[in-house]
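Take a look at subunit A:
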Amino acid sequence: MCGIIGVIDRSKERMDGQAIRSALSMMDERGSGEGAGYVAYGAFPEFADYYAIHVFFDAIHETKAAVDEELSKWGTIVHEEEIPTFEQPNIRKIHTPWRYFFQPDARLMPRSTTPEDDIVMHVVMKVNTSIPGALVYASGKNIAIFKASGWPEEVADFYRIQDYKGYIWLGHNRYPTNTPGWWGGAHPFNLLHWSVVHNGEITSYGTNRRYIESYGYRCSMFTDTEVVAYLFDLLVRRHHLAPELAVRALAPPFWDEIDRMPGREAHLNRAIRLTYGPALMNGPFAIVVANPDAIVGFTDRIKLRPLVTGTMGPRLYISSEEAAIRVMEPDVGDIIMPRAGEPVIGRVYT
Partner candidate 1 sequence: MSSQWGPDAVMDRVRIDAAGMHYTPLNRAIRSAVEEGAREIEIYHVMGQRFIADGLKGDVTLIIHGVPGGDLGMFMSGPTAIVHGNCDHAPGNTMDSGLIVIHGSAGDAVAHSMRGGKVFVRDSIGYRGGIHMKQYRDKCPILVVGGSFRAFLGEYMAGGLILALGPPTNSPIRERGIGSGIHGGRIIIRGDVDDEYLGVGATKSPLSRGEKEEISPLIQEFASCFRIDPDVLLEDSYVQIRPSSSRPFASKYTWE
Partner candidate 2 sequence: MTIGSVPVKFRISVDHDQCMLCGRCVENCPYDVFRLENGKIHVNSRKCVACHRCIAMCPRDAINIRERPVDYRSHPVWTTEVREAIYNQARTGKIILAGMGNAKPYPVIFDSLVLDACQVTNPSIDPLREPMELRTYLGKKPSRLETREHDGDVEVLTTLSPNLQLETPIMIGHMSYGAISLNAQASIARAVFETGTFMGTGEGGLHQSLYPYQDHMIVQVASGRFGVDINYLERGAAIEIKIGQGAKPGIGGHLPGEKVCEDVSCTRMIPVGSDAISPAPHHDIYSIEDLKQLVRSLKEATEWKKPVFVKIAAVHNSAAIAAGIARSAADAVVIDGFRGGTGAAPRVFRDHVGIPVEAAIASVDAKLRSQGIRNEVSLIASGGIRESADVAKVIALGADAVYIGTAALVAMGCRVCGTCYRGLCPWGIATQRPDLVARLDPEIASRNVANLIHAWTLELSELMGAAGINSIESLRGNRDRLRGYLLDESIMKVLDVKPVGA
């Protein structure tokens, strides 16, 4: 079932993790205690220009050297540290979470227009597919991810997310279905600047995965959600589609609706469906995607999962349940249930 929540402060004022912890805990009914997680954008102001590579190590002495070596091959490790954790009765610390602040050497990918991003993506795919016992689970700039197997409040306390601040927070409370609850399988999923929380199950996963893998992405997390992060990376960063159009590609209008549209609009939508048919996501889902500039919430085309939004001043909230939003902001206004497939976008003020 899963519960999701997200908030953006469009004026980029940072919030600490206390409120989202409470909101997500309020939705414990939607989870199973097998996985929870949070992401904060703007969490590392002192290292804001470096890629914050988060890694789960199984046996740190055996595998860390290989990751260090891979990173050093492609750039400089500016700073690194074990991510502070605090013992919780129900969380078994089976991995050691680690973070690197990394500066890629752009000269090593001379033919790319976004060499730094491409290097980091390459390193992520490389580590996750070829270094057993190491899993990169976050790789964006100024972005912190906190996830583990446990209930939302336990995971929050395990990392003490109240000590971190961000202008965007997403949280996820997992009820795993297709794959076991494991740390890597907890949401949010992150690749570069994209983070995703997802409620539901993507019945088109087999199609989506094969499509995205033909562009060099490697699905290594055994769960359907990671394709969403990769699809956004492909469509928005590499194909330069506006986020609205990316959502249109993933949850497009039906053909009979397109047939009724006026010429230009019909042409645009037909072009999107023809070009990005294999990216279309089927099955029940509600998803919130974040990048440093915005959060986007949307559901599947026939609205099989819930999504509610509300605003309060510069803050836009998106969640599975209104009550969770009200836990964070009792006086929230403009409570809306968006139409199926229609994106709700909150952008930082420019």
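Picked so that all candidates are chains of the complex that A comes from, given by their letters.
Here is the rule we use: a contact is a pair of C-beta atoms (placed from the backbone, for glycine too) under 8 Å apart; a residue touches a chain by one contact, two chains touch by 3 or more; residues count from 1.
What you see is a predicted model, and the numbers here were worked out from it, not measured in a lab.
By the touch criterion defined above, subunit A in this complex contacts candidate 2 out of 1 or 2. On the subunit A side of its complex with candidate 2, the touching residues are 177-178, 200-201, 203-207, 209-211, 213-215, 238-242, 245, 254-256, 264, 267-268, 270-278, 280-284, 301-302, 304.
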